[in-house]
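Every protein chain of the complex appears in place save one, which is left out.
Right, subunit A next:
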Amino acid sequence: MASNSSKYLAANRSRLLKDRMARWGVTLGGSMVLIALLMIFFYLLYVVEPIFRSVKVEPLTDFAAPGQGQTLALGMEEQGEIGYRFDDQGLVTFFAVQDKPSQQRQAGQVLLQQQLLDAADITAFDATLPVNNRYVYAMSGGRALIVQPKFSVSFPNNERLIEPYVEVLNDGQPLLIDQQQRQLNQLVYEYDDATMQFAAVTAAGDLLLTRFNANEDFLTGAVTLEASYQQIPFNGVIDELEMTPDLRQLMVRRGERIHVYDVSSDGNVSERQLLISDNKAMGKITTVELLAGASSIIIGHDSGKISQWFQVASDEGRNYQFIRSFDSGNSAVKALVVEYYRRTFYSVAADGELNIFHTTSEADLYHQRPAGVAVQQAVIDPRANHLLALSDGRLHLFDVDNEHPEVTWSGLWHEVWYEGYPEPQYTWQSTSGSDDFEPKFSLVPISFGTIKAAAYAMLFAVPIGLAAAVYTAYFMSPSVRKAVKPTVEIMEALPTVILGFLAGLWLAPLVEQYLPGMMAVLVLVPLAIIATAFIWSRLPTHIRSKVSDGRAALLLMPIILLVGYFAFGMSPLIEDWLFDGNVRGYLTNELGITFDQRNSLVVGIAMGFAVIPTIFSIAEDAVFSVPKHLTQGSLALGATPWQTLTRVVLLTASPGIFSAIMMGLGRAVGETMIVLMATGNTPIMDWNIFEGMRTLSANIAVEMPESEVGSSHYRILFLAAFVLFIFTFIFNTAAEFVRQRLRDKYSSM
């Protein structure tokens, strides 16, 4: 007996345990819903967050600068392992900038040192734009020596080994820049596939332009250089020279004036424009550099201000224009360092402060002496992850964390003046074929597109959806209602890809062809309905009583079909009569309205049909569940059914109707496939109903598969998704709150 009861007890204990475990499990499973939603929220945020992170500059190593004499130029290879230095003793020195024990390398260790020329021979020095990665010494006798630091990468023992070497161009021989062999005091050099171009200033102050064209012998493959020399007339003392890497422009600075010369493809030089910097506002010019892509000039001033200029199309052609200025503090700008690919630049101030800016986003990213180091000279590696700074004979390597300088909150939502554009504007253009391209991330046009699409859809869906809901819930006979409600609701289940396909390939050409008919339908159908109602009210009672009031909707179906058919049949006639047989031509020529085949009207209709069932279903529920005693009371007091509807039913159900519209709006905002297929997806900002748009969701669908993981573009697309999430979250939560309160209200009535 005792053993029996203990057995029972044990069995019960295990049952209770199971019960408790089930409770825990189910509770956990229930909260999974919440966890899933939170996970989506926080994951989107986690991906988006880095674009708003501020720049971090962390010291990594520091060591005495190898080599001799004064530094002419510093450089780094792209992995940030090896740096190099050109000095005024004619030496190029390669050194490790980070410790790498596996290859017995320590920071500061010299890996390769090469004497390029005699120190006494050097008269001037210049570096090309960072992407072009060449350095040139001007030598006595009007000659120039071109040097390119190179790196070979191999993988012995599955580890990356980078070894530097130097290539001296023209088989190590200097090129003759001045035929008269005068000394060159200043030199600037750039090159492209077939041409090398030099501009130089002689000791006497003459400005020279020298070009070398490479000609390849078809038979032997031997390359010969064909030189052309010319002197450009110029009066005054030249302070600085710059040349664009496409070899088409030469800039000569004299004090606060910059002369811009055009160099034609066959080498003819003509002066194009004279830029005059505002001395009072900006101070004296200290240095001029070309930004990555070489479309912009950035000018450093002794007031600490930096100005950006680029070419803007105007009546006199494309001229340089002052665009914007940056403030790097009160100390004069000593040097400007540009990045390889992005529009980010670094400025070194006379007081040793390092400043980081991004031009397009007007971002002011960093102002500080990094880790207390007074910077005299600096250089950034091609990937913009490492910065090498010279300070009192020591080199300091910094880790730079500046992943997304091109994205700022204001850049996303305000007008931005992009390179080459005539004025600031909202533009979304994330990619292009060219490397010099500056990505344009403005969320305004695509957010506008989203709102436009949703607005036109709602314009179409709200009247029809609500009216249909009111009639179905309030006037329709129950037997008909039982069939009508699921029929309309089944539309919600239709895949939107099918609606989009029909809108794009069937409706859009139809609308284009029968535009007048389309417009006529909008006018004629309501008129026909009222006319039918009027005729019906005049019909003898015995006919009317055969069809109950609740079946008016069915009665109207053939009439609407007939009117629609009539309107479409009339369409070519109307077109002929009113618009000279060509509506599109009329719209474009007479009214100046652009007409796209896949336009907002098509999207409005197609997406309207996707939204109608949502609005219909919720609003119908709300109207239907208005307590019967309210309506019956109103009718008993002598109000007509219409009065009861507008004054009692709609008022009572208004929160539910609001909730229906919110839900519908939420759906319209997030809809992807219909917009993707039924519009041209051009990000334009125009309310024109005959033009398309690009929405947030369609933009994600189009661009996400092509964006590089972790890039600014990728994160901005996540931001777009996050914006959509927040939008719909607000709509849905508001709608749900209102609906719950309404339910409580009804239950208390």
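Keep this in mind: a residue touches a chain if its C-beta (ideal position, glycine included) is under 8 Å from a C-beta of that chain, and two chains touch if they have at least 3 such contacts; residues count from 1.
Note that in this section contacts and distances are computed from a predicted model.
**Student:** So one subunit is absent here. Using its UniProt record, which name fits best from "FtsW/RodA/SpoVE family cell cycle protein", "Protocatechuate 3,4-dioxygenase subunit alpha", "Quinol oxidase subunit 4" or "Phosphate transport system permease protein PstA"?
**Tutor:** "Phosphate transport system permease protein PstA"
**Student:** Which listed residue, A:Val131, A:Ala227, A:Ala553 or A:Val648, touches the chain dropped from view?
**Tutor:** A:Ala553
**Student:** Which of these touches the unseen chain: A:Leu561, A:Leu578, A:Ala636 or A:Leu651?
**Tutor:** Answering carefully, the residue with contact to the hidden chain is A:Leu561.
**Student:** Among the options A:Ala10, A:Ala36, A:Ala64 or A:Ala636, which residue touches the chain absent from this view?
**Tutor:** The one listed residue touching the chain not shown is A:Ala36.
**Student:** One chain is left out of this view; which of A:Val312, A:Ile689 or A:Met704 touches it in the full complex?
**Tutor:** If we include the chain that is not displayed, A:Met704 is the one touching it.
**Student:** Specify the residue from the set A:Arg23, A:Lys56 or A:Arg394 that touches the hidden chain.
**Tutor:** Within the whole complex, the residue contacting the unshown chain is A:Arg23.
**Student:** For subunit A, which residues lie in contact with the unshown chain of the complex?
**Tutor:** On the side of subunit A, residues 15-16, 18-19, 21-23, 25-27, 29-34, 36-37, 39-40, 43-44, 47, 463-468, 470-472, 475-476, 484, 486-488, 490-491, 493-502, 504-506, 513, 525-526, 529-530, 532-534, 536-537, 552-557, 560-561, 572-573, 575-576, 580-582, 609, 612, 616, 640-643, 645-646, 663, 666-667, 669-673, 676-677, 697, 700-701, 704-705, 709, 717-718, 721, 724-725, 728-729, 731-733, 735-736 touch the unshown chain.
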